[in-house]
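One structure is given here, and the rest of the page talks about it.
With one protein chain withheld, the remaining protein chains of the complex are depicted in position.
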Amino acid sequence: MVANLLDPILLFALPMGVAFLLPLIDKLGRSVTHAVHLLVLAAMFGLTGWWTWQLAHGMAPIEIQTGGWAPPIGIALRLGVTEGLLALFAQGAALFGAVYLWGREEHGDIRAIALQLALVVGALGLFMTRDLFNIFVFVEITGIATYALAMLGREDSALEAGFKYMLMGSAASIFLLLGIALLYKHTGHLNLDAMQAALAQGSPAALSVALGLVFMLVLVSFAAELKLFPVNGPGLDMYEGVDPGVSALMVVTSVNGYLYAFYKVLAVFPAEWGTTVSVLGMVTFVGANLMANRQTQVRRMLGYSSSAQVGLLVALLPMVRAGHVHMLPVLLLIANHTFAKSALLWLAGQGEKLSLVEWRGVFSGRTIQRLTLTAAVLAITGLPPFPGFFGKWEVLTDLSAHGGAWWIGAILLGSLLEFGYYFKWLHYAHQGEESDVPQVPVSAQIAPALSAAVLLVGGLGMSLWRFPELANLSLPVAVLLGAGLALVLVRELSSVVSSGLALLVVLGVVGVTVGAGLELNTLAGLFTALALAGGTVTAIAALSVPTLKGAYHGLFLLLLSSVLMVVQSEHSLTFFVGWELMTWTSYLLIAQGREGARPAWVYMLFSGAAGFLLLGGLLVGYAHGVDSFSGMEALTGSAQLAAWSLLVLGILVKIGTVGAHVWAPDAYTESPDVYTAFLSGVISKVPVFALVLVLAHLGTGALTMGGYTFELHHLVAWLGGLTALGMSLLALFQEDAKKLLAYSSVGQLGYVVAGVAILSPLGWAAGLYHAVHHLGFKAMLLLVLAGVIHRTGTRKMYEMGGLIARMPLSFFIAMIGIIALAGVPPLGGFVGKWLLYNALVEEGWLFLAALMMFSSLVAFLYLYRFIHTIFLGQLKTRHREIKEAPLPYLLAEVALLGLVGLVSVWPQAVLSPVNAIAHSYLGGRGLGFEGELVFPGGVVRGSELVTSFGSYDPVVTMLVVALVFVLSAGLLWVSVPRARRVGQLDIAFAGEVPPPPEEIHFAFDFHRPYERVFGAVLRGQAVKFWRGFGDAVEAIAETSRGIYSGDGQTYLVYFFGLAVLLGALQMGL
Amino acid sequence: MMLAIDFVVVAVIFVAAVGAMSCKNLVSSVLLGGLASLVASYLFLRMGAPDVAMTEAAIGAALTTVIFLVATRRTQEVEE
Amino acid sequence: MKQLIGSVFVLVMGLFLWSLVPLLGPSAGYLSTYFTQHGVADNHTANLVTAVVVNYRGFDTLGEVLVLFASVSGATFVLRRRDGLPTAQPWPASEFLATGARALFAPLVVFGAYIFVHGHLTPGGGFQGGAVVASAVLMLLLVNRDRHLPHGLMTWLESLSGFGFVLTGLIGLAVGGSFLSNKGLMPLGEWNTLFSGGLIPIIYVLVGIKVGAELSALLDVMFHSTGDADHQEGQA
Partner (left out) sequence: MNELTLYYLAAMSLMLVGFMGLVWKRNLIKMVLAFTLIDTGAHLFLVALGYLPGATAPIVDDAGMFAQAQSLMVRQGAVVDPVVQALVLTAIVIGVGVTALMLSYVVRIYARRGTLDIAELRRLKW
């Protein structure tokens, strides 16, 4: 008899009984009440967990009867795996919510706790009941509990919001009641299963009109409850107006409840009507995410976001029902939204109604909240390793297998819009000095942190369980991930300790990798070597930067692991997980720069777009059953072209080719100085890796139109060429030395892109050789500059000068770097360019070859300025006493010098692996190595590079150049008389007021003549375009959010309008 | 005969409802609303629903009207 | 403008709904037929509506009680705040009315109790009876604005009757195998007598007490949430 009592109905009886008894319990003391509240929630969680565990391990769904009557007579409930999981999310988050609201009802009374319990009961009822009218009752329970709780805490705005919300809710519940009554009349049942069976048997034709109207009633009602467009106005007001603790509860209980109840009700109607639902949901998803970008109130922004996320889930429900999408990923998305949104709302409870700008610095020095906010934002925007990523991934792959291209497009567009506002909030909260916003109580800090922890653990666990290929990480990746995560969590660890640890980890990983035998003759091997080389050097240099703490070094290790993950991936999923990890770790690293917040935001938007384009390309593969790059060779025709275009477009955006380059220079410039070297040297090469893969497996991108075939890789090569030219010209006009190198970096990638895009062995040799060599010299130059900035404290070139006297080593290294970059013999720059010209001429692309040569000339101009303005000329007075760059910088630079020297004198070190790679993908013969060089000490074979046009021997060249240099230098030393030094103050002013110092500096606006010629075409064109684009998007958002006039009556008119629209649709008018 | 009475009753309901919505004096509005509710309970009775009729009379007509009256007392009694 | 558009929407909606009416002829569906056939035999209640409300759909009714509880809690929550409110101006109560009200109080309570005790036999039940009890309380509040309900007693009544409902359900679960089951615990009794229907009268009495207490509390708070008027901002 007592065993009977262990029935899931306890999940209702327990909280209801306690809610009724609460006034009596409270007589024992308020702390007893709190304890009982938490205990009840915990007990429910435990029971549900126990049942769900059994259900997940094969137990049949538990059918629960009430009143002693089996369905369809009595009210039946069901506890299956889905219901169990949903209940667990709701109970878990409500438990955290109770922690958040701990002690907040002091101002009101004990009823607030009873109402919280009622909300949870309502949600459970909505999950579990199989009875239509019972759904109505539970909708009312959650609704009324929400209206009542709205008054917890703040007053005026809550009053207004609550009342408007109640108006809409009442209209919705009347519609629901009418719909339920008509369905009952129609079928004679209230039990959903019986109803479904009755309707499936077919009904009189006349009644199908009625059914259409019933569908309208139910859909409009749920649209209002779920806050879908355009009836979400009062819902948005709720998020803005009521205490975030309450709106969080609303998200975790009632919203999820309505969602699942709607799913159950949908099953009654014909499947094809689901399209209307999906369209409504998707419009909400895209529209609300768009409008959220114009919000300055964080809480209202979160409201728009909730509307959007629920819209996405609603759109997916009919697809789940049609079997196009699995239920599990949708559950993952629900879990993700539940915990992430509640955490964000609780965090938004910091202070009263802060607008975005006022968030500046709120979390500075508040470690837990800072980490929580970052994790929650990453989770809600669907980035790995959080459940939202895996949910979205699986939904998208499911959709792609069912031809849902438009849905995929809409989902990706909405997700990108979501990036815009969430990362804006993140960057405001992360930047600036500590603000004076008071700290919230401990319970309010713990609750969001708990949610974030659930997200992280749940996401990792779920992903490993669902995608075993992700568990298949190489040891180095795993070590870097673990160490990185650990360092991120102890983010305030001192710079000395954390940088040392990071270096040790990197060295260890290098040791393991080399010890395991790194195969350079594969693409993965080559790029692994590149990443580890760059990583080691940057880790060494970082030893000398006292401002970079544990957070930086942890993120750096995570970033390195993600790069390895990408280049070693064999599966589209692993590739994309690595790619997105790389995107956000890099974002956070850029944001650590002093002025890095805004450039990092722009970076994130472009990277997000790039990621989604790539994802689109990968999904074309999934649509044809292909889940890896190598499998993509099977694609043909339009699928091949679609995949090619999406992938290449994404890669080009991520590289920052001309047009999409606007994110790059600022992001490079404002990053921490050490990190810029890694960004330019390694991270920018990862898309190059992807480009090689895509071109290797998907070919030239042949576009056939009207009998003509155009190969799109020409276009890519030209874009590369134009990038090289355009960025070099822009580099000319920079006063900021770092920005000059930033533009130069993007420009140099243009050569790489052009080379790779030629899609010939020789072209690849040129491109990949240059990619490796670029790591050497550009990282070297950036580190030299980092040292200079470290000592002088400025990036403006006109504020420097004559530093050769104080920093001779730096000067020497910079000079080598510049020679390497300029592409003149005897260093590797020449080898790369010589190969590129050969490859271009071989293909007959002569115009492009000419363009490339011209842009090489432009590089001389800015390089000259770089070394001349910084190191030569007169030393500033204030720089008289500065020292040479710190030792770690110099060590790193010397290591890079070694790399440059090696590939310059012995290009085969890179070229022979590249040759092998090119051969394995493209076939044919690439480059030849011939000749024999006889030294006094021995013979070097194959030092000569041979193409069909000629040959080049770097060793001989090096020897000749060295000889000529020594001879001419000696001659000059002997013959030219000593120069007289002129002090900086040997200038007299004849009583005039001198113009501002930078204007009389000879290096200021040095290349003005060129700017007069090119500036009009170049300067700001792309920036102007993107700014205009952004303005247009914002204008659309601004106009469309005008429909939320704030008038509750207008909202009701929208409600009626939606009813008329859907009714007309259903009646076929 | 009964049908004729029903006609009158429905007419009364309609008039009371329109009156409740259009009357400037909120107290009269509320009372007219209560009247509509009371007359509706007669219709429930006619439809073979004495339980509903009782409930509508006790809760819908009486209690709700009282709450409304208190609310008007505490705010405004005339629509502005 | 907004009003005109809204009216058009409402009219079109009305047309939609009205177009249904010809399709909704009199007919009895499965559930309806089942309850009319089996209702008496299953529960020995004369009033089929009561059988449906308390037994077949008893879970709904529990939910309904929770709704009432939540809304009264909500009203209390909204009105009884730390800062004050303008209270209802008392209606002038004539001596005649006052005497009548006092005289009516006891009979009304008894009448309400009669309704919920006989819920399984005659029209009416816990909700209607509870409402009548509340109207008795209303009489008192009307004539004597200063009278407050005895809060201690109210709390006990409210809490225990609600909890009792849940407990009865659990007893049904333990004995009859499902929540709120009316099987096996008590004899169903003789039809059309007071002691029939098994647990149904017990539950309806509990509901009656609960509803009466909740509605009385509601009236109390509507009348009595006193305090000084706070500053009225944005006075129109």
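Lettered A, B and C in written order, each chain numbered from 1.
Throughout what follows, a contact is a pair of C-beta atoms (placed from the backbone, for glycine too) under 8 Å apart; a residue touches a chain by one contact, two chains touch by 3 or more.
This one's a predicted model, so the numbers in the text were calculated from it and none came from an experiment.
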Which displayed chains the unshown chain touches: A, B, C
Selected from C:47, C:135, C:182 or C:216 as touching the chain missing from the view: C:47
Sole residue of A:74, A:787 or A:1048 that reaches the chain not shown, by the stated touch rule: A:1048
Residue ranges of chain C at the interface with the undisplayed chain: 2-3, 6-7, 9-11, 13-14, 17-18, 21, 24-26, 28-29, 31-33, 35-41, 46-49, 51-53, 56-57, 60-61, 64, 67-68, 70-72, 74-75, 78-79, 81, 85-86, 121-123, 127, 191-192, 211, 215, 218, 221-222, 229-230, 232-236
Positions on chain B contacted by the hidden chain, ascending: 2-3, 6-7, 9-10, 13-14, 17-18, 20-21, 26, 29-30, 33, 36-37, 40, 43-44, 46-52, 55-56, 59-60, 63-64, 67-68, 70-72, 74-76, 79-80
Absent-chain interface as seen on chain A, which is shown: 133, 136-137, 140, 143-144, 147-148, 151, 155-157, 159-164, 166-167, 170-171, 173-174, 177-178, 180-182, 184-185, 190, 236-237, 240-241, 294, 300, 1041-1042, 1044-1049, 1052-1053, 1056
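We take it that only the chains that are shown with their structure count from here on.
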Which of B-C and A-C has more C-beta contact pairs: A-C
Whole-Å gap separating chain A and chain C, where each centre is the average of the chain's CA atoms: 53
Between chain B and chain C, centroid-to-centroid distance (C-alpha), Å: 19
Where chain A touches two or more other chains at once, by residue number: none
Numbers and ranges of chain B residues touching at least 2 other chains: none
Residues of chain B defined as touching chain C within the complex: 49-51, 53-55, 58-59, 62-63, 66-67, 70-71, 73-74, 80
Chain B contact footprint on chain C (complex, rising order): 47, 49-50, 85-89, 91, 115, 123-125, 127-128, 131-132, 134-135, 138, 215, 218-219, 222-223, 236
Chain A residues touching chain C - in the complex, by the definition given at the top: 1-2, 4-5, 7, 9, 12-13, 16-17, 19-24, 64-69, 72-75, 107-109, 111-112, 114-115, 118, 121, 125, 131, 133-134, 137-138, 140-141, 144-145, 147-149, 151-152, 155, 178, 182, 184-185, 187-190, 194, 198, 206-207, 209-210, 213, 216, 1047, 1049-1050, 1052-1053, 1056-1057, 1059-1060, 1063-1064, 1067
